[in-house]
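Only one protein chain is missing from this complex, and each of the others stays in its spot.
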Amino acid sequence: MGDHHHGPAKGLSRWLFTTNHKDIGTMYLWFSFAMFILGGSFAMIIRAELFQPGMQLVDPAFFNQMTTLHGLVMVFGAIMPSFVGLANWMIPMMIGAPDMALPRMNNWSFWILPPAFLILASTLFMEGGAPAFGWTFYAPLSTTYAPPSVTYFIFSIHVLGLSSIMGSINIIATVMNMRAPGMTYMKMPMFVWTWLITAFLLVAVMPVLAGAVTMMLMDIHFGTSFFSAAGGGDPVLFQHIFWFFGHPEVYIIILPAFGVVSQIIPAFSRKPLFGYDSMVYATAAIAFLSFVVWAHHMYTVGMPVAGELFFMYATMLIAVPTGVKVFNWVSTMWRGAMTFETPMLFAIGFLVLFTIGGFTGLMLSIAPADFQYHDSYFVVAHFHYVMVAGAVFSMSAAVYYWLPKWCGRMYNETMGKTHFWISFIGFNIAFFPQHFVGLAGMPRRIPDYALQFADFNMLSSIGAFIYGASQILFLYNVVATIVAGKPTSEEKTWDGAEGLEWTVATPAPYHTFETPPQVK
Amino acid sequence: MLRLNNNPVLDTVIKLVTTAVAMFAFVFVVMVPLYDVLCDALGINGKTSGEAYTAVQAGVDESRTITIQFVATNNESMPWEFGPSVTMMKVNPGASNDTVFLARNPLPQAMIAQAIPSVSPARAAAYFHKTECFCFNQQPLDGETATDMPLQFIVDRDLPQDIKTITLSYTLFDITDLVDGDVAAR
C-alpha cells in the first residue's frame, strides 16, 4: 500500500492505481463530463434532424440509434458518474474521514466504467448498427427484433451496473463506519444523507436491471421466453421489471441533486437549512414511495382499473414529500442575507425549473390525463426539466461551489454567471415549447413530424444548440480556473458555507482528516 | 443489529453484497412467478389459465346469455391460414360449449405452432374456463395439410353481471425453430 504520507505518485500510474478518494473523484468527474459531451453531441444530431420537417441529415434507423444512445449515455455515463465523483470527493471530507472505506474497490469501480462505455459506443460501428430500441429497451423490439449489437449492449449494462453497485457499497460502508467522533446521523450534511439513501436505492435496484438484461440475453441466445408470448412469456413483464428498476433510478439521479442544493442555498442565504429533520424524512419517504409507483410509466399497457388507481394514488403522494423539500428551500432563503454568485444562481435555476418539472410530473401522474400525455413530447419536456434542469444544473452548481476548494484557484465569476444565463435561457427555449407540441399530439422518438409542429421544433432546436454551446463555456471556465485561476488559500471560500470540508486547507491537501476531527 | 463480521466495514459490505445478490435472485424467483400468479388472478393482459378446467359448475344459468367473439391473429411471418369456424356464439353461463378453429399449413414442410389466448375484457379472463383447448399444446402440422383445432369452454356462473360480451383472441406463433433447436420453452 505504500506510505500514506507521500503525495500522489507521478505520471499515468498515479491515475491507474490510485486509491485516493480525491483522485478517483476527479477521474469520475472528468469521465462524466466527457460522456456529457458525447451524449450531448448525440442530442445535437437529434435536434439538427428535427430542425425542419422532412429527413435531411440522418436516416430514421440512425435517428433511433441516436435517441437510444443519448438516453443511455446521459443517464448512465454522465449524470450518475458525476454524482459518484462528487460523493467520492466530498463525503469523506464532509464526515471527517481520511478516505473511503474501501479504497481499492473504489479504484475498480471507476476503472471498469470506461471500458463499458467504449463497448457501448463501439456498437455504432457494428453491423446492423447500435441499439435502436430506446433507452428503455422494451421487448420484443430489444430481443427478437434487435440488431446483433444488443449482446454488447447487455454486457456493457452489466459492467456499469456492477460499477454502480460497488460504488454504492463503498459509500454506505464509508458513511456508516467512518464518521468522525460526534458526527451522528442527524448531524450529517444533507448531501451525505441524500447520497446514503441513494446508495441504498442503487444496491436494491441495479441488480434488478441486471436481471432484466440477463433475461433478455437468455431470450436472445438461450431459447427462453421470458418476454415472448410464443413461449408463454409476456412482453409486458419486461416493462414491469424495467420500471421497477427505472423509477427508483430517476430518484437515484435526483436525490444527490437535492443534497447539493441543500448545501448551497443555506451557504448563500447565510442562514441554516430550514427543516433539516423534515428534509431527511422527506428524502426517505421519496425513496420508499419510489418502489411502489413504477407502473405509472405503463398506464396505457392495459392494466386492470384497480391497478391503475393504485399506481395513480401512490404516484400523487410523491408530491407531498417533494413539496416539503421545495417549501423548505424557499423558507431557507426567507429572511436570509442572500448573494448571488454562480453556484447560487444555478441552485435557484434548479429550484424554479425543477418545480415546473414537478408540476408536469403531477399532471402525468393523473392516469386518465396520461392517456393523452403518454409517449408524447410532453413527457420529453417533463423529464428534461427534471433531469437537465434538476440534475445537470445542480451538478454545475456543485462544481462552481467546490472548485476553489478542489484546486485552490477561483473561477471567473463573470464567465460563470454568463454560463448560467446562457444555459438557463437556452434550456427553456429548447424544452418549454416541447410541452406545446406534446399536448398538440406529437409523439416522442419520431425522426420527422407533421407540419403544424414545425415552428416549435425549430425553436426547440435553436434552444438546444444554445444550451449545448454554453457547456463549452463551462469547460473553458473550469480548465482556465485549474490552469490559471486566481490563487486562493482561504479555508472558507464562501463566508456563509458550513461543514467540515471548509475547515481544511485550500486547495484541499492530498490527504485530509488523517486524525479525525471532533464534532460538537 | 446482526453482526456478521468483527470488522464493522466488512460487516456492512457482507450485508450489502448479500442484498444485491438477493435482489438479482428476486427478479427471477419472485417477480416472474409472482407476475404469472397475479396475471392469472387479475386477468392482466387477459391471460387465461394454461391448464384444463376440471371443476363442475352448479348447473346452467338460463337467465342470461353472453356473446362470445372469436378473433385470430397470425404473428409476424407465420404463413398458416388460421381462423375461427364461427366468429360469434351466444352462450349461457355454466354450460359447456364446443367450437373449432381451422388451421392450414400452406408450406411444403411440416411446422409447429403455438396459439396464445387472450381474453378481453381482462376482468373476464378469470371466469372463462377452457376444458379443452388446442392452446394447451404445441400444434405440429405437416406441409399442405389442414386441421380442425377443438376448443371446449364454460363461462363461469359468477361472471360479473355487467359483462355481456367476451372476446377470445388467439395469436398463432411459429415456434418450429424454437422446438427444433431442442430448447424447452419456459
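Chains: A and B, in written order; residue numbering restarts at 1 for each.
Definition applied: a contact is a pair of C-beta atoms (placed from the backbone, for glycine too) under 8 Å apart; a residue touches a chain by one contact, two chains touch by 3 or more.
Operating definition for what follows: contacts and distances are computed from a predicted model.
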Review point. So which of "Xanthine dehydrogenase family protein molybdopterin-binding subunit", "Cytochrome c oxidase subunit 2", "Chemotaxis protein CheW" or "Biotin carboxyl carrier protein" is the UniProt name of the chain that got left out?
Key: "Cytochrome c oxidase subunit 2"
Check your understanding: Which one, A:Leu16, A:Leu118 or A:Val330, makes contact with the chain that was left out?
Key -> A:Val330
Review point. Which listed residue (A:Pro8, A:Pro103, A:Gly223 or A:Pro443) would be found touching the missing chain in the intact complex?
Key: A:Pro443
Revision key, fill the gap. Given A:Leu351, A:Ala381 or A:Val478, the residue that touches the chain left out of view is A:Leu351
Study note, to complete from the structure: Full-complex touch with the removed chain, picking from A:Ala9, A:Met105, A:Met218 or A:Met363, is A:Met363
Study note, to complete from the structure: Missing-chain contact, candidates A:Ser13, A:Gln56, A:Ser122 or A:Thr414, resolves to A:Gln56
Revision key, fill the gap. Absent-chain interface residues of chain A come out as 53-56, 60-61, 64, 132-134, 138, 140-141, 144-145, 228-230, 234-236, 269-278, 300-302, 305, 308-309, 312-313, 316-317, 319-320, 323-324, 326-327, 330-340, 348, 351-352, 355-356, 359, 362-363, 366-369, 371-372, 374-376, 429, 432-433, 435-436, 439-441, 443-452, 454-456, 458-459
Review point. At which residues does chain B meet the chain that is not included here?
Key: 45-47, 69, 71, 73-79, 81, 87-88, 106-108, 111, 116, 118-121, 143-144, 162-165, 167, 169, 171, 173-174, 176-177
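The definition used in the following text is that only the chains that are shown with their structure count from here on.
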Check your understanding: What is the distance, in whole Å, between the centres of chain A and chain B, each centre taken as the mean of its C-alpha atoms?
Key -> 40
Study note, to complete from the structure: chain A contacts chain B in the complex at 101-102, 165, 168-169, 172-173, 176-178, 203-208, 210-212, 215, 222-226, 229-234, 236-237, 240-241, 244, 302-304, 306-307
Review point. What does chain B use to touch chain A in their complex?
Key: 8-9, 12-13, 16-17, 19-21, 23-24, 26-28, 31-32, 35, 39, 42-45, 47, 50, 75, 114, 116, 122-123, 171, 173-175, 178, 181, 183-186
